[in-house]
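A quick write-up on the structure given underneath.
All protein chains of the complex are present and in place, except for one that has been dropped.
To keep things simple, chains are lettered A, B and C as they appear, and every chain counts its residues starting from 1.
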Amino acid sequence: QDAEKKVIGVSIPSATHGFMGGLNWHAQDTIARLGKAYPNLEFVLATAGDAAKQVNDIEDMMATRNIDGLVVLPFESEPLTAPVKAVKEAGKFVTVVDRGLSEEGIEDLYVAGDNTAFGRVAGEYFKTHLPAGSKIVVLRGIPTTLDNERVEAFQKALGSDVEILDMQHGNWNRDDAFTVMQDYLSKYPKIDAVWAADDDMAIGVMEAIAAANRTDEMWVIGGAGMKEIVKRIMDGDKQLPVNVTYPPALISSAIEMTALRFVSNAPVTGRFIIGSQLITPENAAQFYYPDSPF
Amino acid sequence: MTVLALRNVSKSFGPIEVLHGVDLALEPGEVHALIGENGAGKSTIMKILGGFLDPTTGDLLLDGQPRQFTSGPQAEAAGVVVIHQEFNLAPDLSVAANVFLGREAGGFRLDHRAMREGTADLLGQLHSPIDPDTLIRDLSVPDRQMVEIAKALSRKARVLIMDEPSAVLTHREVGALYEQIDRLRGQGVAILYCSHRLDEVAHLADRITVLRDGRVVRQALRGELDENGMATAMVGRELQDFYPPKGHPSDALALQVTGLTVPGEVHGVDLSLRQGEVLGIAGLVGSGRTELAEGLVGLRPASAEIRVNGQPVHIRELRDAFAAGLAYLTEDRKEAGLLLEKDLRVNLTLATLERFGGFRIDTSAEDAALDRAVADFDIRAPRRDMQTGKLSGGNQQKLLLAKTMLPDPRIIIIDEPTRGIDVGTKRQIYAFIRKLADEGRSLVVISSEMTEVIGLSDRILVMRGGRIAGEISGPDMTEENIVRLAMGVSSEAA
Amino acid sequence: MNRLNLHTLGPIVALIALIILGAMLNPAFLAPANITNVLARSAFIGMIAVGMTFVITSGGLDLSVGSMAAFLAGVAIIAMNAVAPALGVHWGTILLGMGVALLGGLAAGWLNGALVTKARIEPFIVTLGTMGIFRSLVTWLADGGTLSLGSGLRTLYRPVYFGGIGWITWPIITFAVVAIIGEWMMRHSRFGRHVEAIGSNERVARYSGIDVNRVKLMTYVLLGLLVGLAVVLYVPRLGSASGSTGVLWELEAIAAVIIGGTALKGGTGRVWGTVVGVLILSLIDNILNLADLVSPYLNGAIQGVIIVLAVVLQREKSTADER
Partner (left out) sequence: MNRLNLHTLGPIVALIALIILGAMLNPAFLAPANITNVLARSAFIGMIAVGMTFVITSGGLDLSVGSMAAFLAGVAIIAMNAVAPALGVHWGTILLGMGVALLGGLAAGWLNGALVTKARIEPFIVTLGTMGIFRSLVTWLADGGTLSLGSGLRTLYRPVYFGGIGWITWPIITFAVVAIIGEWMMRHSRFGRHVEAIGSNERVARYSGIDVNRVKLMTYVLLGLLVGLAVVLYVPRLGSASGSTGVLWELEAIAAVIIGGTALKGGTGRVWGTVVGVLILSLIDNILNLADLVSPYLNGAIQGVIIVLAVVLQREKSTADER
């Protein structure tokens, strides 16, 4: 059937850290899959290293690729709001992923993880599993609104019984996290647990702890469900009791639902929030994707 | 009515005093020559007068009043203009831009035309054909010097200080320079002139000051001192037999070059050089002598058939030439000869490092070589570890000579061997060149000083427009013959 | 001028090649909308690169421009938001924001220049230091998040980026004016001449009575001012600033300058070349978006190859005279 060709633009940040790498992989994987399944759909994928480049990409999709729909994971909310709004005003279908725009009601479809829940779930776990008066350290991501939301929710859920000794930026990077953790270990003789907030950082953190021979002293919680970490939870690693999901696969859902809009004329709209769940040794198997790079 | 004077001036660099209580007075309308051996302190005096250095003790008097210049440009504003021994041109800028640098013509928008024409005018006065739009980087050394002179002429000078302006010029350009000096003298400008060409001093100077080891040892008026007298006063002893006797080259050919072509510069030159021979190459600026030499030793893309001692050799780069026993001394000491920021030792051994130790550089062997070079070439350096750029010009040249001779080459091509070297040392160098020839080595001497080529060579090639215009030897080696061939005037005798 | 040979034409040849490639890949490439987009977005880096041309020509370097832009954008947004309640959503507020960006740029440039000329520190180190400082400050001002302009002001300010005369939007006009003035200054003003002289040989410049420190300082101040001007046009585009604004702009600006034929060691400045360089860099990004590549991961590789190729074109000479 020669149904009319429809073009869907997908604009996401480039793979500068593990989570985004996973997201990039899922996006490409989904595009390849859907492109085969629906021959009348064409996808345009662009990755951007900063907000300004992402705005350029969206402009280019509009000016030269004649897109009918846009799936966008904003690098930052504020700067992308106006450009995405312009796409919407040109009569295109807009799906926003993960990070909301700063103005309500622009997008047709919103698919996101829940950053507040991500911080809260972790915070609650620390609160319930540590005796009062325990001391923990925190590694933060790249300074962004998203990181702020997570950390605030974490602190709120943690309450005041557990003391946060220190919070430094590990930039969602293994090496940076390794360095920061080494210095935490030099600085604090007693640490009961670490919130690494991201599985890449968790890897660096655990390496630093192992090198200092303090593995028995503290446990670590990362986040986002990286496959190596999930595997270790599955295997019952003491040092990694649980993990908090923030699945990079949410981009797949967003692209799939958007595609559905064009192939089936089903009225796809609304908000889909994929809550953050606790991965425990019991349920870990269902979060394990051995093929994903993340 | 003295314009500018030094009174009891001493100058030290660090702990070393290089000028000791010098008095000097410059009168308007007079050419005052300053002569002395290399490192005697001439350039230092000139820099003090020009505001580029402060005297350690003593006074600078302008119109009889003590005066302190805080910078060269400030002195220039007071009418004291200096042509430095080393170039002061921005290589990436055009000739016109350099001549007017810091005093550009035009209001809001630069007046390019005025500057170009002004520059063309000044160069015209110097009979120089340089295009004002050329970049300095693309000019030959003598052409750069002409630009320096033009730049100085463009300043309204009451006092013009010239530090060896003629050292890198050839015969014809020197004539143009004299013309301008005469004109300025007529206009009442006071001129301080430094040169190692004593014939020039005798011809130009109204007054002569002789400096030795930082002290004024003699002051004389025009005619009171002949060339010999000057040399004796400078060196402190009699000098005889300026040029060594000619040698006896063997018949064996050390070097045969056929069809040497450097694209655009040199066209199919043939030459041969016998063992123990000193071959002079003369010619005007731009006749392609430097290109010939650089093409021969692999520093420029060139094609030629070359035989050394009868064996064909391929020279594609300088190392091939070194391997074949050739050495080349560049005319461009500052840009191609020496690392001015480095010390003497590093410069001396740079081209022959593999001779100083295997894996580790043997610095004590280097030091020994430097000791020998200092003795052989009479290099006068206040300290061994000083930057080479702080040596006096002549001593830099001697260091460069020492560097070139260090590999003990069989065939030596020397481009302007005695540029900026004092009479006493020149004599030593001439003797040295002759000694090398007598040992069976062969030398090519490119020189713009005609007396030098004639006095030194067994045979002379004259170049014009990238070709050999003729060969002269024996009693035919006269200035007249050289000029005639170099300029392309047909020989009357023929 | 007979210096307009292959060497100088190199970047233009590369630019034309890219344009032909783009047009072949996608006919929409030459549509006015795309041209407007590409030119307008080149404007930020473009204006900064024009200023950078002067700094580099004088023998300097400035690594701080990207962070400086982020910092100035942040400060301007804070200033506008702060006075908005009092002055209202009003052009006065926006003019004040613009003033803050420009004056801030001036001051930041002056800081760099003063550290280079008065404290005599290597430009690389000075601007590496201020790069960290500006970046930190904007992150701190934004509390790790994003500083956003109030939406009323944003709506009012927006046309400064998106409006213009027909498809020639204000950023394009401003960039063109800056480029023309820059080119004129480099070629026909005393300042430009002195900048070249200093980069060519600083001692010669000093001996010629040029106030070397003042001229160098001015190059940094000029660059700062142009960064401020870029910010004035950047803020209405995105309406916000954060710690990730302007990341790597310095590398892009320096690359544009060098692709344009200005030597990194100073001495010869070619402002029009810089403009061509900026356009080349923007076009590479644009063209990568026009076509579907094997993998988006390889964008950077293709970009790298094209940059090197663009410069190969202009290095055709030199093998000749001296090896």
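The definition used in the following text is that a contact is a pair of C-beta atoms (placed from the backbone, for glycine too) under 8 Å apart; a residue touches a chain by one contact, two chains touch by 3 or more.
What you see is a predicted model, and the numbers here were worked out from it, not measured in a lab.
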{"item": "Neighbouring shown chains of the undisplayed chain, as defined at the top", "value": "A, B, C"}
{"item": "Touch criterion as defined above, residue of C:T36, C:T139, C:T268 or C:S282 at the omitted chain", "value": "C:T139"}
{"item": "Among A:E89, A:D161 or A:E228, the residue in touch with the chain that has been omitted", "value": "A:E228"}
{"item": "Touching residues on chain C - with respect to the absent chain", "value": "63, 115, 119-122, 124-126, 128-133, 135-137, 139-140, 143-144, 206, 243, 251, 254-255, 258-259, 263-265, 295, 297-305, 307-308, 311-312, 315, 318-319, 322-323"}
{"item": "Touch list for chain A against the chain that is not drawn", "value": "14-18, 20-22, 24-25, 28, 140, 143, 166-169, 173-175, 178-180, 182-187, 200, 203-204, 207, 211-212, 228, 292-294"}
{"item": "Hidden partner interface residues of chain B, rising order", "value": "13, 47, 51-53, 70-72, 299, 317-319, 321-322, 328, 330, 335-342, 346, 350-351, 353-354, 359-361, 363, 385, 403"}
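FYI, only the chains that are shown with their structure count from here on.
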{"item": "B-C against A-C, pair bridged by the larger set of C-beta contacts", "value": "A-C"}
{"item": "Chain nearest the overall Cα centroid", "value": "C"}
{"item": "Centroid spacing, where centroids are CA-atom means, of chain A and chain B in whole angstrom", "value": "72"}
{"item": "Whole-Å separation of chain centres (CA-atom averages), chain B against chain C", "value": "46"}
{"item": "Rounded Å distance, chain A centre to chain C centre (Cα mean)", "value": "33"}
{"item": "Residue list for chain A, restricted to those that touch at least two other chains", "value": "none"}
{"item": "Touching two or more other chains - residues of chain B", "value": "none"}
